[in-house]
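The complex is shown incomplete by one protein chain, all other protein chains being positioned as in the whole.
Up next is chain A:
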Amino acid sequence: MKDTPLSNCERDFLLKAIEEKKRLDGRQTYDYRNIKLRFGADYGCCIVDLGKTRVMAQVSCELVTPKESRPNEGILFFNLELSPMASPAFELGRSSELLVKLNRQLERCLRNSHCIDTESLCVVSGEKVWQIRVDVHMLNHDGNLMDATSIAAIAALSHFKRPDVGVQGDQVTVYSPEERNPIALSIYHMPICVSLSFFQQGTYLLVDPCEREERVMDGLLMITMNKHREICSIQSSGGIMLLKEQAMTEITDLIMRALENDKKTRKEGGKCGFAEYMPLARITVNTTDDTSVDMTGPVVVISDSEDEEDVVILHPETL
């Protein structure tokens, strides 16, 4: 299914509004949309809402043999999934340019920034290490998938707990959660990605573009940084030339914002609630308690005459 194209009128309207420093959803230039984090019942499951954009991340682990070049380091693996749930334009099982871009950026954001201690994932040097796999599913695409993905992935990684292992001689025992408490990953810092979109050849700049804004933008700059004001990665796309000063001033401005996000993430992470969050006040939501089905009463076995015949036929065969 194709995506609905954006009409020229809409395009002009959006650009005109941006020129007048107005955004469709009433935000200011540097305003982020509301971020909401929810953790699932499994360890390492996190759903992030960034405005209407919704992303789910699930972390899992497996014991594998390490790479020969790095025998005592665990492996981080990222798998992004542009599910057709998010947008009708996403096709199942086809790697698009967007998917490759997002996957690469997430790897740069989380693996290349060395935010996770991979050496602590080693069980037996050169033989057994943990492979941590991060699956990210897009559930609803309303722009800025990258920021939502990075928040979801790091939140899920911080929430995740791997089973404890014991090494006795050559034997490696993996303990179930009932036997020994699972262990959280050691995370040094939380890199968070912030996207800036440029309009009119870089004259105007917006933070956290929504889907409509993404369609009319000329370029995108993705900066990953942590709360220690360290930049983990910068990626610019869309083929626009950026002035050095422009980028730098924006970064200093944005550090505060990224910090704020980080704090928010941490605060939510600290709560570590895992129940299903249902906004009960909405009329689109309904819940019930356990209901019991009466099993004691005479169970009516619906038997048509045909069934009887079937039974009769069945018998000789079994005999």
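Note that in this section a contact is a pair of C-beta atoms (placed from the backbone, for glycine too) under 8 Å apart; a residue touches a chain by one contact, two chains touch by 3 or more; residues count from 1.
Note that contacts and distances are computed from a predicted model.
Participant: Name the absent chain as its UniProt record does, using one of the following: "Exosome complex component RRP46", "Signal peptidase subunit 3", "DNA replication complex GINS protein PSF2" or "GTPase-activating protein GYP5".
Facilitator: "Exosome complex component RRP46"
Participant: Which of A:Leu15, A:Leu99, A:Val123 or A:Leu139 sits in contact with the chain that's absent?
Facilitator: If we include the chain that is not displayed, A:Leu139 is the one touching it.
Participant: Which residues does chain A use to touch the chain missing from this display?
Facilitator: Its contact residues with the unshown chain are 1-2, 40-45, 47, 52, 54, 56, 58-62, 79, 81, 83-88, 92, 133, 135, 137, 139-142, 160-163, 177-178, 182, 274, 276, 278-279, 282-295, 299-303, 307, 310-311, 314.
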